[in-house]
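Complex shown without one protein chain; remaining protein chains in place.
On to chain A.
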Amino acid sequence: MRRFLLPLILLALFIGESIFVQVTPHDLLGSGKIAVPRFLMAALLFLTIFGSKKHGILYGLLFGLLFDIVYVEIIGIYLFLFPVIAFITNKLMRILQTNIAMASIIVLLGISFLEAGVYQMNLLIHHTDMEFAVFLSSRLLPTLILNAIFIILAVYPFKRLSEKFADSLNE
């Protein structure tokens, strides 16, 4: 049962992101500011840090593909970025201490990497003509504020969950 709990929660976050955007007003953090919920990415990174690295990257691939097909209709953007960021996070955590505060900062760093990566990709395929300075102030900053709130609320439950998931794998 415990083995399936985490994938189910990831699926709930995957659908929850879309509902969150629909229900909350678009100018949640001021007009012209776009705050993107990256709850799925945060959960995947928590899994990589506290649970199993292999499953973090694997679920990253799986949910990246699902995200691309269902929400973006361009396959490749999240399919590439989710696992790569999980991989980099894992490499970083080998050098750093695995405690809650450090993990939260690293997850926030991962989310800003994701945002910048998606921005660069969209710039490359001409789906946006936003300038980098505008991107920083109207997208990255509000996104980081929103996700920092989520991370503070979710870090402890996800730590427990990921550790239990890792235990269930070892049994």
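The rule is short, and it goes like this: a contact is a pair of C-beta atoms (placed from the backbone, for glycine too) under 8 Å apart; a residue touches a chain by one contact, two chains touch by 3 or more; residues count from 1.
As a convention for this text, contacts and distances are computed from a predicted model.
Novice: Can you tell which of "Cell shape-determining protein MreC", "ABC-2 type transport system ATP-binding protein", "Phosphoribosylformylglycinamidine synthase subunit PurQ" or "NADH dehydrogenase" UniProt lists for the chain that's not drawn?
Specialist: Matching "Cell shape-determining protein MreC", "ABC-2 type transport system ATP-binding protein", "Phosphoribosylformylglycinamidine synthase subunit PurQ" or "NADH dehydrogenase" to the record, the invisible chain is "Cell shape-determining protein MreC".
Novice: Which residues does chain A use to touch the chain missing from this display?
Specialist: 11, 15, 17-23, 25-26, 32, 34, 36-37, 66, 68-77, 79-80, 118-119, 121-122, 125-130, 138
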